[in-house]
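Apart from one protein chain that is not included, each protein chain of the complex appears where it belongs.
Order as written gives the chain letters A, B and C; numbering starts at 1 within each chain.
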Amino acid sequence: LTGDRLFAPIFTTDDLLAATGDAAWLQALLDAEAALAGAEADCGLIPAAAAEGIAACCQAARFDPQALGRAARQGGNPVIPLVAALAAEVAPDAREWVHWGATSQDILDTAAMLVARRAGILIDADLQRLAGACAGLTRTHRLTLMAGRTLLQQALPVTFGLKAAGWLGGVDDARRQLDAARAGLAVQLGGAAGTLASLGEDGPAVLGAFARRLGLAEPPLPWHTARQRVSALAGALGTVAGTAAKISTDVVLMAQTEVGEATEPTPGGSSTLPHKRNPAASAAVIAAARRAHALLPVLFTGLVAEHERAAGAWHAEWEPLSELLALAGGAAARTADVIDGLEIHPGAMSENMAASGGVVLAERVALAVAARTGDRAAARVAVGRAARDGSGFAKALSGDALVGAVLDPAEIDELLDPAHYLGATATWIDRALAAHEAEAW
Amino acid sequence: LTGDRLFAPIFTTDDLLAATGDAAWLQALLDAEAALAGAEADCGLIPAAAAEGIAACCQAARFDPQALGRAARQGGNPVIPLVAALAAEVAPDAREWVHWGATSQDILDTAAMLVARRAGILIDADLQRLAGACAGLTRTHRLTLMAGRTLLQQALPVTFGLKAAGWLGGVDDARRQLDAARAGLAVQLGGAAGTLASLGEDGPAVLGAFARRLGLAEPPLPWHTARQRVSALAGALGTVAGTAAKISTDVVLMAQTEVGEATEPTPGGSSTLPHKRNPAASAAVIAAARRAHALLPVLFTGLVAEHERAAGAWHAEWEPLSELLALAGGAAARTADVIDGLEIHPGAMSENMAASGGVVLAERVALAVAARTGDRAAARVAVGRAARDGSGFAKALSGDALVGAVLDPAEIDELLDPAHYLGATATWIDRALAAHEAEAW
Amino acid sequence: LTGDRLFAPIFTTDDLLAATGDAAWLQALLDAEAALAGAEADCGLIPAAAAEGIAACCQAARFDPQALGRAARQGGNPVIPLVAALAAEVAPDAREWVHWGATSQDILDTAAMLVARRAGILIDADLQRLAGACAGLTRTHRLTLMAGRTLLQQALPVTFGLKAAGWLGGVDDARRQLDAARAGLAVQLGGAAGTLASLGEDGPAVLGAFARRLGLAEPPLPWHTARQRVSALAGALGTVAGTAAKISTDVVLMAQTEVGEATEPTPGGSSTLPHKRNPAASAAVIAAARRAHALLPVLFTGLVAEHERAAGAWHAEWEPLSELLALAGGAAARTADVIDGLEIHPGAMSENMAASGGVVLAERVALAVAARTGDRAAARVAVGRAARDGSGFAKALSGDALVGAVLDPAEIDELLDPAHYLGATATWIDRALAAHEAEAW
Partner (left out) sequence: LTGDRLFAPIFTTDDLLAATGDAAWLQALLDAEAALAGAEADCGLIPAAAAEGIAACCQAARFDPQALGRAARQGGNPVIPLVAALAAEVAPDAREWVHWGATSQDILDTAAMLVARRAGILIDADLQRLAGACAGLTRTHRLTLMAGRTLLQQALPVTFGLKAAGWLGGVDDARRQLDAARAGLAVQLGGAAGTLASLGEDGPAVLGAFARRLGLAEPPLPWHTARQRVSALAGALGTVAGTAAKISTDVVLMAQTEVGEATEPTPGGSSTLPHKRNPAASAAVIAAARRAHALLPVLFTGLVAEHERAAGAWHAEWEPLSELLALAGGAAARTADVIDGLEIHPGAMSENMAASGGVVLAERVALAVAARTGDRAAARVAVGRAARDGSGFAKALSGDALVGAVLDPAEIDELLDPAHYLGATATWIDRALAAHEAEAW
């Protein structure tokens, strides 16, 4: 809202700031006006020369967003002053054809779709980059053992490749959701109340030409108060942001001083502590996702629009939609940067698992004991007791009356080898990579 | 959260309450356990007789949700006590095969998908019913004139059929979004950390059999911390709720005492005012949508899950997902009830438009004036002045120096006939109905 | 986020944009650095000349927020590059005392409090102005009759003065909540982990001097991960925004073409409809409140901060807090503008009530009938039936067997006079005005 270049770059990229900022919106508004005039000329409604003259003036650099914003206060949207300013730019004989037959919302909604399309291309590219980085880690670390952790407790052995495969599957899903939403981006053109009455018989033809000129979908009917396209986009962007933040959260947790399994490629410093290597990029992604998710209700609530144009719901969409694009895309981009260069410390991964004395194999030992004794409950109790024994898991298992009776120390040692208790890890990895590669992307 | 049968029926249906309530969840959890045992028997991992014995005990009526809930406090989820209770029900020799190889989250996530599938069928049926009712109104009122209103001000003439066509298009979109999300409902099975290690080589085969038995999709890999399926569902349900609330908002506004264009089929009374005919159902839908939209961030934030199982994010999903299903579906159902029996008052619609003296045709008059004078700006100013003149729009137009000079009173009267300034209304109606009918639903 | 001067002025004021924008934040960060150096000089920790030298350089105009923002990407906050840039500005011998003992969060949190304090003064003034305008309308329209409406149906007679008194009470409450939150604005100073270890014994003394110099409260201990001050502020601002939007919603509803009871002082035009007088300011306030309320969870979630500095939660606060200040204050300011100049149409108010034939007195008639017959239920039914009779309420009442038997037409006419069924209206108005005037504001 407030021109935050001081903070914004932390949460998003320069490209996305440019694609969703004032200048981009202004150009999108102007592109909509130019395409409208063009479409009307295509249909013989206005002179081709007028349309060309209008299009020639539709350059953001000719207008001042700050002045337009201030002038917009009165009427509640920036199109009203923009149309006046644009008319003043064009030659007198073309002037009357500026904004012909359209209402402010037509231009703002269409501009929003253009902004979303342009930002969507960037976001998709960042998701592709992120998926590629996840796939790379999946392949490289297919066999890199680490502790799988649930509720932040070591649970079972996994490989880092499997963790990365889970990230990859999520990113691919998020891309698919975003793809579907992007396919719904459509022009809006309805005139003052959706009938395009001022265009006489030609409304539908102009709508079609407008869509073709802008390369957006042509809706079956105007969608000024049917905002499902916006809510679909919002949902997909929420998924993108959350998907990035899941990965970043794992990075922050692995980067903890006591865990030390991963380091961001270019960790942040501290203004006072010389030794700090903060996972600053991942923290920024987590923050971006929190902010992105908070914006969702505004955009879904926008569905609840009164009659033929909402008194407030619509106005509340513009900036949150821009922010959501910038934040979700920023989250994807920065996560891609981090994952692309993530330093992995396989030594720390195995040491962390070893430091807990093999308790991540407790399930396996219990199953082995139960297989011999036939009493799963008793096996669980015995193994659980050994896991909490201070003397070390292997020793406690050997010393346990029940366990020691059915497993000898060598068998226990073998059971405590995490490399042989990975279950379907390899299959999941293969399936995630195959699904990723099978996409027609 | 708190057993609110005192309030819940206001916001949703008995069917949805049943489909998303305790008993439904409990049965879904048990269905997941039964299918798991069955799938393991299919793969030769456990005896078929044990699987049958377990399945026979998987009946919600055998268990007490309140007691399970209380016992769940300690471990943080109800599957832990349920597994113990189920094991106590089955014959001793099948007991060890209960929940074999699964973790609590496998059962809870799969149950959530079953609950969503069952509720989804109901919601889809209500959306179909709502779309049908909107289509009916669209056809019946194709030519019923009314004022189109923007920012709650009369703007241009439309027909009520066009308004209903806009509703229809939105409902069809919402159904499409929900369909896509429902297609993603999949079983979850990964064991303690996603590897299904306790099932040895057979994990992937069991996953496939589990999916087949439950009729849910088989995911490429476990999705315990890849929650994109949940966020997609949440987004679609948010769209459903908002779509219903847009229609209900229009009904509330048309039902205003001063507007009187529509009446709910069975308006609510007041505890004190004998004359009140409250649009109580529509108010309930609006309330349901507000509550539904508030739940979205929790479900999107659920994407941000730590490592192989979240400490809190996952736990925060269960009830909001149930509520969202009940609220979104309830909104669709009650809106369908209202639209199905909505009383439309065409007389009031034309009187309201007439009462404002034809100003909804101001655009048309201005265009006509501009066509003759060539000065669009001056025409707008003159017509706007006439519209705000206290003496009546037609009279003021005739008396205006500019307008009166180019239009005679008969021409003005003709221009003020709303039936001939409907633009593409018929086309939009046809396209909305055609799109609706073309769906393979 | 994205420099939206194109949209921002619609939702807030130039003053608030200035108070919460980049330049204001930058100056606040510098004010914090200057005060820190000053406080340390006060305590004899650093040379007074160094503190003065630093303070002299602490002018926003010397620094480029865009460049700082970009440099902030790496470390995740703008203080790191700002400290470097500030050090480069000061004389070499003062350089080492820049940011002495502080961490980035100390400066950012303290700056946030300064921004909030400055914006808070503006918001409070706008609330005062709004309350004054409401009090004015309350006094002027103490006896202006209008229909009270519940669920948008005419219910009982009220006066417009009572409606305005209700607005007034709400605004006064909101001011009180904001006052309490503003009293909690405090400096933050804890050093890298809250201990101020680098200041040796002098930490607490420096904290006190820092607070005195900035005129903010001195907290008992650093609050880097105890964000209750922020959540209290967020809650109060949410109340402010919602309070303004309630008033604006009433204005939009009264301004409807079919209702016509109020007109905004400078209604918005349309880009295409010459007659439109849109309640554009009120729509903008409604939009601002929707956006403001969406921001609340981010700021409350900020309470959930890991250990001694959050990885993301803290970073997610800066911009939403700025936006919330701008939006809540903007909502208050624009509502004050509207209410200050609101055109009230008492004629339309009484006509609207009359047009419904006196049904707003249905309760009164039913009570009168019941008083004579002793059967409240039967009276309600009879009066309700009459209210829905097409022939006019008074006539239907006279013609009703039950009502006609106990009330003659003259009594019915008297009962249908709204001016004598206002109950405690005058008392409520007096109490609201008295409470308003009693505030020590």
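Before moving on, here are some points about what is shown:
To be clear about the criterion, a residue touches a chain if its C-beta (ideal position, glycine included) is under 8 Å from a C-beta of that chain, and two chains touch if they have at least 3 such contacts.
Just so it is clear, the structure is predicted and the values come from calculations on it, not from any experiment.
Residue B:6 is the one among B:6, B:61 or B:410 that touches the chain not shown.
Residue-wise, the contact with the chain that is not shown comes from B:269, picked out of B:208, B:269 or B:404. The missing chain lies against chain C, touching residues 96, 103, 148-152, 155-158, 162-163, 165-167, 169-170, 173-174, 177, 180, 191-200, 203-204, 207, 219-223, 225-229, 231-232, 234-236, 238-239, 241-243, 245-246, 249-250, 253, 286, 289-290, 293-294, 296-297, 300-311, 363-364, 367, 370, 374, 376, 421-425, 427-429, 431-432, 434-435. Seen across the whole complex, the unshown chain contacts chain B at 1-12, 14, 17, 20-22, 25-26, 65-66, 68-70, 72-80, 83, 99, 101-104, 191-192, 198, 245, 252, 266, 268-273, 278-288, 290-291, 294-295, 297-298, 301, 310-316, 318-320, 322-323, 326-327. In the full complex, chain A touches the hidden chain at residues 147, 149-156, 252-253, 255-259, 268-270, 272-280, 283, 297, 352, 355-356, 359, 362-363, 366, 379-381, 383-384, 387-388.
Methods note: only the chains that are shown with their structure count from here on.
Farthest chain from chain A (centres taken as the mean of C-alpha atoms): C. For chain B, the set of residues touching two or more other chains reads 149-152, 155-156, 253, 297, 363.
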